[in-house]
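Excluded from the complex is one protein chain; the other protein chains are retained at their positions.
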Amino acid sequence: MHEKIAVILAAGNGKRMMSKKPKVLCEVLYKPMLSWVISACEKAGVEKICVVAGYGHEQVEDSLGGGYRIVLQTERLGTGHALKMAGNFLKENAGSDLLVLCGDAPFIDEKTIGEAHALHQQQGNSVTVVTAELENPFGYGRVLREGDGISGIVEQKEATKEQQKIREINSGVYWFKTDDLIPALEQIKNDNAKGEYYLTDSIAILLSSGKRAGAYLAPNADACLGANDRKTLLELNRKAAERVIEKHLENGVGFVSADGVVIGPDVKIGAGTEIDPNVILKGKTTIGENCFIGQGCVLEDTTVGNDVKLYAVQSEGAVIRDGVRIGPFAHLRPNTEIRAEAKLGNFVEIKNSVIGEKTAVAHLTYVGDSDVGCGVNFGCGVVTVNYDGSEKHRTVIGDHAFIGCNTNLVAPVKVGDTAYTGAGSTITKDIPDGALAVERTDTKIVEGYAYRKLKKKK
Amino acid sequence: MHEKIAVILAAGNGKRMMSKKPKVLCEVLYKPMLSWVISACEKAGVEKICVVAGYGHEQVEDSLGGGYRIVLQTERLGTGHALKMAGNFLKENAGSDLLVLCGDAPFIDEKTIGEAHALHQQQGNSVTVVTAELENPFGYGRVLREGDGISGIVEQKEATKEQQKIREINSGVYWFKTDDLIPALEQIKNDNAKGEYYLTDSIAILLSSGKRAGAYLAPNADACLGANDRKTLLELNRKAAERVIEKHLENGVGFVSADGVVIGPDVKIGAGTEIDPNVILKGKTTIGENCFIGQGCVLEDTTVGNDVKLYAVQSEGAVIRDGVRIGPFAHLRPNTEIRAEAKLGNFVEIKNSVIGEKTAVAHLTYVGDSDVGCGVNFGCGVVTVNYDGSEKHRTVIGDHAFIGCNTNLVAPVKVGDTAYTGAGSTITKDIPDGALAVERTDTKIVEGYAYRKLKKKK
Partner (left out) sequence: MHEKIAVILAAGNGKRMMSKKPKVLCEVLYKPMLSWVISACEKAGVEKICVVAGYGHEQVEDSLGGGYRIVLQTERLGTGHALKMAGNFLKENAGSDLLVLCGDAPFIDEKTIGEAHALHQQQGNSVTVVTAELENPFGYGRVLREGDGISGIVEQKEATKEQQKIREINSGVYWFKTDDLIPALEQIKNDNAKGEYYLTDSIAILLSSGKRAGAYLAPNADACLGANDRKTLLELNRKAAERVIEKHLENGVGFVSADGVVIGPDVKIGAGTEIDPNVILKGKTTIGENCFIGQGCVLEDTTVGNDVKLYAVQSEGAVIRDGVRIGPFAHLRPNTEIRAEAKLGNFVEIKNSVIGEKTAVAHLTYVGDSDVGCGVNFGCGVVTVNYDGSEKHRTVIGDHAFIGCNTNLVAPVKVGDTAYTGAGSTITKDIPDGALAVERTDTKIVEGYAYRKLKKKK
């Protein structure tokens, strides 16, 4: 089989989005549209991807994080011109099948790409246009069918009355034989009103040189849906959200109301898990079975085990093991692992730490840069003092330790197994196993203080 | 009048729900479907209820918490078989009128049950089928009317073309004369495709022995709505939520937007109360008049007085009296009473405590296992140290006391009326009325510390 490569057109500035971001980085369900397109390509087995960036190309590059070829289109002279910018990429991949897509049409999917490619190969086409059937095709290029192939694409303006009735339109996604496209690209001219180079012209060029052109009608008309402004982008978000929730319902995930629920396309959720309204699950979040995710939760790139209960938890990049209960109002920051059956209560923050099995951090506590054993009990108001103004240090707490309320653990410090700290102590030295450490002075009682104070006030 | 008893069919596993819970425990507005059915029975004056459980019967038993007869259907051989499992219950209640319902059709209501029973008695029926009229009756058993009674129910498969046009269907709810049903049950056979015993067969049996069968057409077609999978369960939730909000609007409750608002069917709210979007009110929560319930509030089994303002409060089982103001971001746990005109601020947790009238707990404070007087002022960061690692103890705070910031009150301990504690003190002994208690040592000033530190760093 030929190698599959793709060029994604991603140079637009999206002026009507009124954003500093290039249009392809505008997000649907918190995932940039360009990433949707790349995911679809990769799932469909496309091996090499070249992104034609223009406006904000540095942002595009940052967003992709390496692994993709990026070429620059400094002037925006049409889709044909954009593809010419990828000329070297095409030449380096002689013999391949080339997929061309728009970076701002996020709903293209693996199945459409794969089936279009199958048809492309089976019919021996030089170009196979992915098409869609629209209720209202006005404005789109119409597909002219002939035999089992096509005789061309006619734009709205040039279409006859008869052609205007055609409802099958060009979605802007194509499979090409790379080797046939390369010379055809050279022949595309810009002798038109806008002075642009149109990729669609390559179809006529290929046909006139005796090649075959075909069309694959996508069963899902959304493949061609794009967003030009904030309103249509919101519309894409709505459609995507509905579809994602539909998928999770089928997988046995329960929702009492889907209001305000936004779940990213790459999130996985196990059966029997129940999700409240107003829950946001982003990025590569994975949730196990039979969990409860309460309203107000925002989880990003977070891994949640089975039988976990979360209430108004915000988490970025944490790992939460089976049977854990957290919240309400808790914050987990990156590089955090909450081990099985631990309990975190209200107003608790954990950062860059491991919390051991069955450990309880019930209230108003900050654990940062710490390794906490199992069965530890944190009183209320405990602080791991991890920063001394110049450096961060680690705190180590042994199994079954008992940390008194409002204890400051000044790192680097080690609390032994089953060790205790007295409430209100600031601990600056290691505590041996089983010992109690307490920093406290005598309490002075001033009798009648309040009465004198009140008298004075008057 | 005959005693009214009910048998609820609740043995299904709800495989398509993909839950570990039996289907009847799947929830609509956070209330198990089975509990909806039981509530309707009880409101309609049904005196004894027998639940036929099967899959997950221990969970069903736990959920009901006693007070109901539970019988086991270990094999699932049809509705007739289910009722046979309740044979002893029927025999013990000779002379009664028997209501049979499905535990997974939560929208049956008191009025439908009552009016069907009235017809049942008035017509002297042996069986009265509760029926509904559906736009699309496909798949349901059709009701064959004859005179003022019925001549039978015909299932979809056996129905003639003419019968298929009938839109009145069997909702699965029936009133029986218990004494007539008992012998009829014995005659139901399983000589059918599935080898099951169908309760509907009892109708033909009763008619053939010269008894009367009637039908009550429920004005509310939803009586027969059930949920088989997560999608239809979400649909039931939507319908129920709309109806509940409609009811509260009629009662003078204000909503700026009902997005993300989920209010349980048993929640009561007074007129003039205004509710933000994204508020969840569960269980037996009661809210008074002219309150404001801000977004993010989740109240369960909580009692709220009049003129209360809540902002992002999560509460389980607390009692909040008139004129209280709480939040944003506060957590009330069970067995807590917040007395009139008290003020709780941000990041405050109260557990198993009484907070007196006009007391202020403004910020970052945990009050647990405490009895707090009226007019008390809590500084920021106060902790009641209620757990010593082995036992919980109570803290008692007198009227008009002033608890300094970051005070630890190590229970058991008593702070007298108008007593003061110094900021940062750990209090382990009782403080007399009007006294100041302060635990503090001298402050050491190290001049130039920072400059040396910075120099060293370089």
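The first chain written gets the first letter, and so on, giving A and B; residue counts start at 1 in each chain.
Everything below uses one rule, namely that a contact is a pair of C-beta atoms (placed from the backbone, for glycine too) under 8 Å apart; a residue touches a chain by one contact, two chains touch by 3 or more.
Quick caveat, the model's predicted, so the values are computed rather than measured.
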| Given the contact definition stated above, which residue among A:Asp259, A:Glu274 or A:Glu289 touches the chain not shown here? | A:Asp259
| note | Answer key for A:Arg142, A:His331, A:Lys358 or A:Lys414 versus the chain not shown reads A:His331
| field | Given B:Leu77, B:Ile182, B:Ala204 or B:Cys405, the one touching the chain that is not displayed | value | B:Cys405
| Which is it among B:Gly45, B:Gly87, B:Pro183 or B:Gly252 that touches the chain not included here? | B:Gly252
| chain B residues that touch the omitted chain in the full complex | 246, 249-260, 271-272, 276-278, 290, 294-296, 311-312, 328-329, 345-347, 363-364, 377, 379-381, 389-390, 402, 404-406, 420, 422-424, 440-451, 453-454
| Residues of chain A in contact with the chain not shown | 17-21, 26-27, 29-30, 229-231, 233-234, 237-238, 241, 259-260, 262, 278, 280, 296, 298, 314, 329, 331, 347, 349, 364-366, 381, 383, 385, 387, 389, 402, 406, 408, 410, 418-420, 424-429, 431-432, 434-441, 453, 457
